[in-house]
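Shown here: the complex without one of its protein chains, the others still in place.
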Amino acid sequence: MVARAAILGRLRRGLGRETDTAKAAYAEVERRLATPTANLIPQRGRPPAAERIERFIEMAEVAQCTLARIENAAALPAAVAEWLGGHNLAAALVMAADPALDRAPWAAAQPLLSIRRGAPMEADAVSLNRALAGIAETGTLMLASGPDAPTSLSFLPENHIVVVDATAIVGSYEEAFARLRAAHGAQDKMALPRAVNLITGPSRTGDIALKIELGAHGPRRLHIVIVERGFEADDGTAPT
Amino acid sequence: MARDVALFVTCLVDFFRPSVGFAAVKLLEAHGCRVTVPAAQTCCGQPSYNAGAQADARAIAAGVIEAFAGFEHVVVPSGSCAGMIGEHYPALFAGDALMEPKARELAARTHELIAFMTGELGIKRMEGRFEGAVTYHHSCSSLREIGIRDEARDLLVGIEGLELRELDGAEQCCGFGGTFCVKYPEISIDMVARKTAAIAATGAGTVLAGDLGCLLNIGGRLSREGALVEARHVAEVLAGMTDTPPIGGRR
Partner (left out) sequence: MEVTSERFKDNATAALADPHLREALGMIETNFGRNRVHAIARLPEFDALRDEARAIKDHVIAHLDVYLEHFEAKVKESGGVVHWCATPEEACQTVLDLCQSVDARTVTKGKSMVAEEIGLNDFLIANGIEPVETDLGEYIIQLAGETPGHIVAPAVHKTKAQVAELFHEHHRDLDPGRSLKDPPDIVAEGRAVLRQRYLAADVGITGANFLVAETGSTVIVTNEGNGDLTMTLPRMHIVTAGIEKVVPTLEDTATILRVLARSATGQEFSAYTTIATGPRRPGDLDGPESFHVVLLDNGRADLIGTEFQDVLRCIRCGACLNHCPVFGAVGGQAYGWVYSGPIGAVLTPALIGLDKAHHLPNASSFCGRCEEVCPMQIPLPKMMRHWREKAFAARITPARERMAMGLWAFVAHRPRLYRAVSAIVARLLACLGGREGRLRALPLAGGWTAGRDLPAPEGPTFHSQWRTQRRSRRGS
């Protein structure tokens, strides 16, 4: 811990930190961290509610996503099968073991679609998981890791399908962080999951002669399915 | 009501091309200024300042502050020197209880020539004639220290016979940079060659700028290339004083 003391000591000397100003410094930091506040949010992050989804779609397309809108969870299996067929991909995918996603009638609606739940393996060509939020400002998805949601689903397979509730599409990153905090924070002690991914389009690189190529390491294709009425249970309660 | 103006000639104008100084005087007098040229001026001190010789820079600057005390306006036909006085003199004397206020005071009444003409003098149009296509190079200091961009164009546009052509990369540095051009000559020459290539691409017969440092650099390169493009200070065209040979041109 010698280095720690030395580094902090150098910092304090450089800052001219005396014991009396130290208290003020600690108080200032405590205050700022206790109440995280949004700074300036640009107009683009505050679209009118009625335009939010359109803006999200527009920006996500700029980032080279494809998108589909469906009415409810019941329509999801067909939408997925259609996308797979349209890209000549085998009817197989690995999915997050998300109880909300399980509300879709996979076996009934698409019996030929082979689904494995869990973490992806090298051979998996298509993955599917759910986003905590969509951000209209830049067409960005926010995904959080968890026991039902391994992060590698968003990175290993070449094709990535993300399901997002229409009601989870917000304007700005800050609103998405608010949803994140609500999902993961106790009153005074927020505990983030291991990974929160903000994903804007498929993987890409410009490292070869500055020419943009997709699918550098992460997915080559990112398809977003927006579900209008979300994943309500049969009794009408909202999903967790 | 005549404005009381002191001309800061600049060392490059004094040494290489006095006609720029006379053009500035003519422009100012034609627009109601009474021009004085304080005899004790030499250089603004920028070469020493940028070389890191701050004590020398302060000695030179102190002389400038004294020489220009009491004049209502100080006008400089150079963005670089006007920037030195206006932006850097206060920093040069920061913390000096005697000199810092004087530096600030001088900075507040020092103006680059074009900025002065379009700003303080409120000139919107110039009369005059100049036949031919002209392109304009923006000096870095004019853009980023003085903060002028379209002002010179606005004045040139009114000149009869003058066709102004856009220079690609007009805001790119020409590679002069004071002593940079002789300390890192290969890089500097590469930069000025890009500039002259862009000038050639406009097809203009004349390149203008508001800084003699840039113009000596660009004019010198044009001359070495055997290009037929003439380099002049914008004040010469505005003052209708283009009978002189261009920069680096035959007498």
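Things worth noting here:
Per-chain numbering from 1; labels A and B assigned in written order.
FYI, a contact is a pair of C-beta atoms (placed from the backbone, for glycine too) under 8 Å apart; a residue touches a chain by one contact, two chains touch by 3 or more.
Every value quoted in this text rests on a predicted model; they were computed, and no experiment measured them.
Within the complete assembly, A:Pro150 is the residue of A:Gly134, A:Pro150, A:Gly171 or A:Gly230 that touches the hidden chain. From the options A:Gly85, A:Pro99 or A:Gly118, the residue with contact to the unseen chain in the full assembly is A:Gly118. Residues of chain B in contact with the chain left out of this view: 9, 11, 13-19, 21-22, 37, 39-43, 45, 47-54, 56-57, 59-60, 62-63, 67, 91, 140-141, 143-145, 171-173, 175-193, 216-217, 219-221, 223-224, 244-245, 247-251. Against the chain not shown here, chain A presents residues 1, 3-4, 6-8, 10-17, 25-26, 28-29, 32-33, 36-40, 42-44, 59, 62-63, 118-119, 122, 138, 140, 145-147, 150-152, 154-156, 172-174, 177, 180, 190-211, 213, 215-219.
Note that in this section only the chains that are shown with their structure count from here on.
Look at where the CA atoms of chain A average out and do the same for chain B: the two points lie 54 Å apart.
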